[in-house]
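One structure below.
Here the complex is missing one protein chain, while the rest keep their positions.
Take a look at chain A:
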(Lines give C-alpha, C1' and ligand atoms only; values in the text may rest on other atoms or scores of the structure.)
Protein backbone atom coordinates (compact mmCIF):
# COMPACT_ATOMS: atom_id res chain seq x y z
CA UNK A 1 0.00 0.00 0.00
CA UNK A 2 2.74 2.38 0.92
CA UNK A 3 4.75 1.25 -2.09
CA UNK A 4 1.79 2.06 -4.29
CA UNK A 5 1.30 5.54 -2.95
CA UNK A 6 5.02 6.15 -3.32
CA UNK A 7 4.76 5.07 -6.90
CA UNK A 8 1.82 7.38 -7.46
CA UNK A 9 3.85 10.23 -6.00
CA UNK A 10 6.18 9.77 -8.96
CA UNK A 11 3.38 11.15 -11.13
CA UNK A 12 4.12 14.56 -9.66
CA UNK A 13 7.00 14.85 -12.13
CA UNK A 14 4.69 14.58 -15.09
CA UNK A 15 1.73 16.52 -13.70
CA UNK A 16 2.70 20.05 -14.82
CA UNK A 17 3.24 18.87 -18.39
CA UNK A 18 0.12 16.72 -18.36
CA UNK A 19 -2.07 19.53 -17.06
CA UNK A 20 -0.75 22.05 -19.58
CA UNK A 21 -1.11 19.72 -22.52
CA UNK A 22 -4.42 18.32 -21.29
CA UNK A 23 -6.11 21.65 -20.65
CA UNK A 24 -4.74 23.71 -23.53
CA UNK A 25 -4.08 21.16 -26.27
CA UNK A 26 -6.34 18.10 -25.86
CA UNK A 27 -9.39 19.61 -24.22
CA UNK A 28 -9.86 22.34 -26.89
CA UNK A 29 -9.47 19.68 -29.53
CA UNK A 30 -12.37 17.68 -28.11
CA UNK A 31 -14.41 20.82 -27.56
CA UNK A 32 -13.83 21.77 -31.18
CA UNK A 33 -15.86 18.78 -32.38
CA UNK A 34 -18.77 20.00 -30.27
CA UNK A 35 -18.48 23.55 -31.56
CA UNK A 36 -18.50 22.34 -35.12
CA UNK A 37 -22.10 21.21 -34.63
CA UNK A 38 -23.28 24.67 -33.57
CA UNK A 39 -24.49 27.78 -35.28
CA UNK A 40 -22.68 30.19 -33.04
CA UNK A 41 -22.64 33.97 -32.98
CA UNK A 42 -20.00 35.05 -30.49
CA UNK A 43 -21.23 38.66 -30.20
CA UNK A 44 -24.87 37.90 -29.38
CA UNK A 45 -23.78 34.69 -27.65
CA UNK A 46 -26.47 32.70 -29.39
CA UNK A 47 -25.70 29.03 -29.91
CA UNK A 48 -27.91 26.61 -31.76
CA UNK A 49 -27.31 22.92 -32.39
CA UNK A 50 -27.33 22.27 -36.11
CA UNK A 51 -25.88 18.76 -36.29
CA UNK A 52 -23.61 18.23 -39.25
CA UNK A 53 -24.94 21.24 -41.16
CA UNK A 54 -21.57 23.01 -40.98
CA UNK A 55 -19.91 20.06 -42.69
CA UNK A 56 -22.60 20.10 -45.36
CA UNK A 57 -21.83 23.77 -45.85
CA UNK A 58 -18.14 22.92 -46.29
CA UNK A 59 -18.92 20.60 -49.17
CA UNK A 60 -20.88 23.33 -50.95
CA UNK A 61 -18.38 26.11 -50.24
CA UNK A 62 -16.21 26.88 -53.29
CA UNK A 63 -13.77 28.88 -51.13
CA UNK A 64 -13.22 25.81 -48.94
CA UNK A 65 -12.27 23.76 -51.98
CA UNK A 66 -10.10 26.58 -53.30
CA UNK A 67 -8.34 26.70 -49.91
CA UNK A 68 -7.82 22.97 -49.84
CA UNK A 69 -6.43 23.13 -53.37
CA UNK A 70 -4.00 25.87 -52.33
CA UNK A 71 -2.82 23.77 -49.39
CA UNK A 72 -2.22 20.86 -51.76
CA UNK A 73 -0.34 23.16 -54.16
CA UNK A 74 1.77 24.29 -51.21
CA UNK A 75 2.54 20.69 -50.29
CA UNK A 76 3.47 19.62 -53.82
CA UNK A 77 5.73 22.60 -54.56
CA UNK A 78 7.36 22.40 -51.12
CA UNK A 79 8.11 18.70 -51.54
CA UNK A 80 9.76 19.44 -54.88
CA UNK A 81 11.88 22.33 -53.60
CA UNK A 82 12.27 21.89 -49.87
CA UNK A 83 12.66 18.13 -49.84
CA UNK A 84 14.21 17.01 -53.14
CA UNK A 85 15.72 20.38 -54.08
CA UNK A 86 17.25 20.74 -50.63
CA UNK A 87 18.56 17.18 -50.70
CA UNK A 88 20.38 17.84 -53.97
CA UNK A 89 21.63 21.15 -52.63
CA UNK A 90 22.93 19.55 -49.43
CA UNK A 91 24.81 16.99 -51.54
CA UNK A 92 26.21 19.74 -53.77
CA UNK A 93 27.48 21.65 -50.75
CA UNK A 94 29.31 18.49 -49.66
CA UNK A 95 31.17 18.81 -52.97
CA UNK A 96 32.84 21.99 -51.68
CA UNK A 97 36.25 21.01 -50.36
CA UNK A 98 36.62 23.41 -47.46
CA UNK A 99 34.51 22.45 -44.49
CA UNK A 100 34.45 26.03 -43.29
CA UNK A 101 32.86 27.16 -46.56
CA UNK A 102 30.35 24.34 -46.34
CA UNK A 103 29.29 25.55 -42.92
CA UNK A 104 29.17 29.19 -44.02
CA UNK A 105 26.98 28.43 -47.05
CA UNK A 106 24.54 26.35 -45.01
CA UNK A 107 24.34 29.07 -42.36
CA UNK A 108 23.63 31.77 -44.95
CA UNK A 109 20.89 29.68 -46.57
CA UNK A 110 19.31 29.21 -43.15
CA UNK A 111 18.98 32.93 -42.29
CA UNK A 112 15.48 33.30 -43.83
CA UNK A 113 14.25 30.46 -41.60
CA UNK A 114 15.49 32.24 -38.50
CA UNK A 115 13.62 35.47 -39.20
CA UNK A 116 9.88 35.31 -38.73
CA UNK A 117 7.46 34.52 -41.54
CA UNK A 118 5.91 37.88 -40.76
CA UNK A 119 9.12 39.73 -41.62
CA UNK A 120 9.77 37.49 -44.63
CA UNK A 121 6.19 37.91 -45.81
CA UNK A 122 6.26 41.69 -45.44
CA UNK A 123 9.63 41.82 -47.20
CA UNK A 124 8.24 39.93 -50.17
CA UNK A 125 5.08 42.01 -50.09
CA UNK A 126 7.40 44.90 -50.96
CA UNK A 127 9.51 42.88 -53.39
CA UNK A 128 6.36 41.95 -55.33
CA UNK A 129 4.95 45.48 -55.06
CA UNK A 130 4.30 46.69 -58.63
CA UNK A 131 5.90 50.17 -58.38
CA UNK A 132 8.72 50.07 -55.86
CA UNK A 133 9.31 46.32 -55.82
CA UNK A 134 12.57 44.65 -56.74
CA UNK A 135 10.91 42.05 -58.88
CA UNK A 136 9.35 44.29 -61.52
CA UNK A 137 12.48 46.45 -61.62
CA UNK A 138 14.57 43.35 -62.17
CA UNK A 139 12.36 42.24 -65.07
CA UNK A 140 12.53 45.72 -66.54
CA UNK A 141 16.29 45.71 -66.14
CA UNK A 142 16.70 42.58 -68.26
CA UNK A 143 14.24 43.80 -70.88
CA UNK A 144 11.27 41.67 -69.89
CA UNK A 145 8.90 44.58 -69.37
CA UNK A 146 6.01 42.55 -70.65
CA UNK A 147 6.21 40.19 -67.68
CA UNK A 148 5.64 42.89 -65.08
CA UNK A 149 2.72 42.17 -62.79
CA UNK A 150 1.01 43.36 -59.66
CA UNK A 151 2.10 39.98 -58.38
CA UNK A 152 0.00 39.80 -55.22
CA UNK A 153 -2.90 41.78 -56.70
CA UNK A 154 -3.77 39.45 -59.56
CA UNK A 155 -5.60 36.18 -59.05
CA UNK A 156 -3.39 34.25 -61.44
CA UNK A 157 -0.06 35.24 -59.87
CA UNK A 158 -0.84 35.80 -56.16
CA UNK A 159 -0.75 32.19 -54.97
CA UNK A 160 2.39 31.21 -56.94
CA UNK A 161 4.07 34.35 -55.58
CA UNK A 162 3.29 33.38 -51.99
CA UNK A 163 4.40 29.79 -52.51
CA UNK A 164 7.65 31.03 -54.08
CA UNK A 165 8.35 33.24 -51.05
CA UNK A 166 7.80 30.25 -48.82
CA UNK A 167 10.43 28.24 -50.74
CA UNK A 168 12.88 31.09 -50.32
CA UNK A 169 12.14 31.16 -46.63
CA UNK A 170 12.26 27.43 -45.93
CA UNK A 171 14.79 25.68 -48.19
CA UNK A 172 17.78 26.47 -45.94
CA UNK A 173 16.14 24.71 -43.01
CA UNK A 174 15.72 21.40 -44.81
CA UNK A 175 19.14 21.74 -46.45
CA UNK A 176 20.66 21.94 -42.99
CA UNK A 177 18.83 18.80 -41.85
CA UNK A 178 19.84 16.86 -44.96
CA UNK A 179 23.43 17.95 -44.44
CA UNK A 180 23.35 16.37 -40.98
CA UNK A 181 21.90 13.16 -42.45
CA UNK A 182 24.54 13.05 -45.20
CA UNK A 183 27.35 13.60 -42.71
CA UNK A 184 26.16 10.62 -40.70
CA UNK A 185 26.92 8.37 -43.67
CA UNK A 186 30.27 6.66 -43.00
CA UNK A 187 33.01 8.30 -45.10
CA UNK A 188 34.42 4.88 -46.05
CA UNK A 189 31.40 4.18 -48.24
CA UNK A 190 32.14 7.27 -50.32
CA UNK A 191 35.85 6.49 -50.45
CA UNK A 192 35.11 2.96 -51.62
CA UNK A 193 32.78 4.32 -54.30
CA UNK A 194 35.42 6.84 -55.40
CA UNK A 195 38.07 4.11 -55.67
CA UNK A 196 35.69 2.06 -57.80
CA UNK A 197 35.64 5.03 -60.15
CA UNK A 198 32.04 5.98 -59.44
CA UNK A 199 31.36 9.58 -60.52
CA UNK A 200 29.69 12.14 -58.26
CA UNK A 201 26.29 11.83 -59.97
CA UNK A 202 26.20 8.06 -59.59
CA UNK A 203 27.51 8.38 -56.04
CA UNK A 204 24.53 10.62 -55.27
CA UNK A 205 21.99 8.17 -56.68
CA UNK A 206 23.60 4.96 -55.44
CA UNK A 207 25.06 5.98 -52.09
CA UNK A 208 23.60 9.22 -50.75
CA UNK A 209 19.99 8.82 -51.84
CA UNK A 210 19.41 5.32 -50.41
CA UNK A 211 21.19 6.18 -47.17
CA UNK A 212 19.19 9.32 -46.42
CA UNK A 213 15.89 7.66 -47.33
CA UNK A 214 14.76 7.74 -43.73
CA UNK A 215 15.35 11.48 -43.39
CA UNK A 216 13.69 12.07 -46.76
CA UNK A 217 10.58 10.25 -45.57
CA UNK A 218 10.41 12.25 -42.36
CA UNK A 219 10.94 15.51 -44.26
CA UNK A 220 8.12 14.71 -46.68
CA UNK A 221 5.74 14.14 -43.75
CA UNK A 222 6.84 17.32 -41.99
CA UNK A 223 6.47 19.28 -45.21
CA UNK A 224 2.96 18.02 -45.94
CA UNK A 225 1.89 18.61 -42.35
CA UNK A 226 3.32 22.14 -42.50
CA UNK A 227 1.62 22.81 -45.83
CA UNK A 228 -1.78 22.16 -44.26
CA UNK A 229 -1.04 24.54 -41.39
CA UNK A 230 0.04 27.51 -43.53
CA UNK A 231 -1.31 30.75 -42.13
CA UNK A 232 1.24 33.43 -41.36
CA UNK A 233 2.61 34.31 -44.79
CA UNK A 234 -0.80 34.33 -46.48
CA UNK A 235 -2.25 36.52 -43.74
CA UNK A 236 0.62 38.97 -44.06
CA UNK A 237 0.92 39.11 -47.84
CA UNK A 238 -2.66 39.00 -49.13
CA UNK A 239 -5.02 38.17 -46.26
CA UNK A 240 -6.50 35.54 -48.60
CA UNK A 241 -7.32 37.93 -51.45
CA UNK A 242 -7.71 38.96 -54.21
CA UNK A 243 -11.22 37.53 -54.28
CA UNK A 244 -10.26 34.62 -51.97
CA UNK A 245 -7.82 33.27 -54.56
CA UNK A 246 -5.02 32.79 -51.98
CA UNK A 247 -7.21 31.48 -49.18
CA UNK A 248 -5.80 28.41 -47.37
CA UNK A 249 -7.57 26.35 -44.71
CA UNK A 250 -5.95 28.30 -41.87
CA UNK A 251 -6.88 31.74 -43.17
CA UNK A 252 -10.36 30.62 -44.20
CA UNK A 253 -10.88 29.27 -40.68
CA UNK A 254 -9.76 32.61 -39.24
CA UNK A 255 -11.91 34.63 -41.60
CA UNK A 256 -14.99 32.46 -41.12
CA UNK A 257 -14.78 32.73 -37.35
CA UNK A 258 -13.22 36.03 -36.47
CA UNK A 259 -14.37 38.18 -39.39
CA UNK A 260 -17.64 36.62 -40.49
CA UNK A 261 -18.61 35.58 -36.95
CA UNK A 262 -19.47 32.03 -37.95
CA UNK A 263 -17.54 30.13 -35.29
CA UNK A 264 -19.33 26.83 -35.80
CA UNK A 265 -18.19 26.82 -39.42
CA UNK A 266 -14.65 27.78 -38.37
CA UNK A 267 -14.64 24.80 -36.01
CA UNK A 268 -15.70 22.53 -38.88
CA UNK A 269 -12.72 23.76 -40.95
CA UNK A 270 -10.50 23.13 -37.93
CA UNK A 271 -11.76 19.54 -37.84
CA UNK A 272 -10.64 19.09 -41.45
CA UNK A 273 -7.16 20.39 -40.58
CA UNK A 274 -7.12 18.03 -37.61
CA UNK A 275 -8.05 14.99 -39.67
CA UNK A 276 -5.43 15.73 -42.33
CA UNK A 277 -2.57 16.44 -39.90
CA UNK A 278 -3.48 13.45 -37.73
CA UNK A 279 -3.54 11.14 -40.74
CA UNK A 280 -0.04 12.32 -41.67
CA UNK A 281 1.23 11.84 -38.11
CA UNK A 282 -0.22 8.33 -37.93
CA UNK A 283 1.32 7.47 -41.29
CA UNK A 284 4.67 8.72 -40.00
CA UNK A 285 4.44 6.63 -36.82
CA UNK A 286 3.45 3.59 -38.85
CA UNK A 287 6.41 3.99 -41.19
CA UNK A 288 8.78 4.54 -38.25
CA UNK A 289 7.51 1.42 -36.50
CA UNK A 290 7.86 -0.76 -39.58
CA UNK A 291 11.39 0.48 -40.02
CA UNK A 292 12.25 -0.47 -36.46
CA UNK A 293 10.94 -4.00 -36.95
CA UNK A 294 13.05 -4.41 -40.07
CA UNK A 295 16.15 -3.67 -38.04
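Observations
Definition applied: contacts are C-beta pairs under 8 Å (C-beta built on N, C-alpha and C of every residue); 3 or more make two chains touch, one makes a residue touch a chain; residues count from 1.
By definition in this document, contacts and distances are computed from a predicted model.
Per its UniProt record, the hidden chain corresponds to "Carbohydrate ABC transporter permease" from the list "Cytochrome o ubiquinol oxidase subunit IV", "Carbohydrate ABC transporter permease", "Nitric oxide reductase NorE protein" or "NADH dehydrogenase subunit M". When the missing chain is restored to the complex, the residue among A:77, A:158 or A:215 that touches it is A:215.
Counting over the whole complex, chain A has residues 7-8, 10-14, 16-18, 20-29, 31-32, 35, 42, 89, 92-93, 95-96, 105, 107-112, 114-119, 122-124, 126-127, 131-134, 137, 168, 172-173, 176-177, 180-181, 215, 218-219, 222, 225, 228-229, 231-232, 235-236, 249-250, 253-254, 257-258, 263, 266-267, 270-271, 273-274, 277-278, 281 touching the chain that is not drawn.
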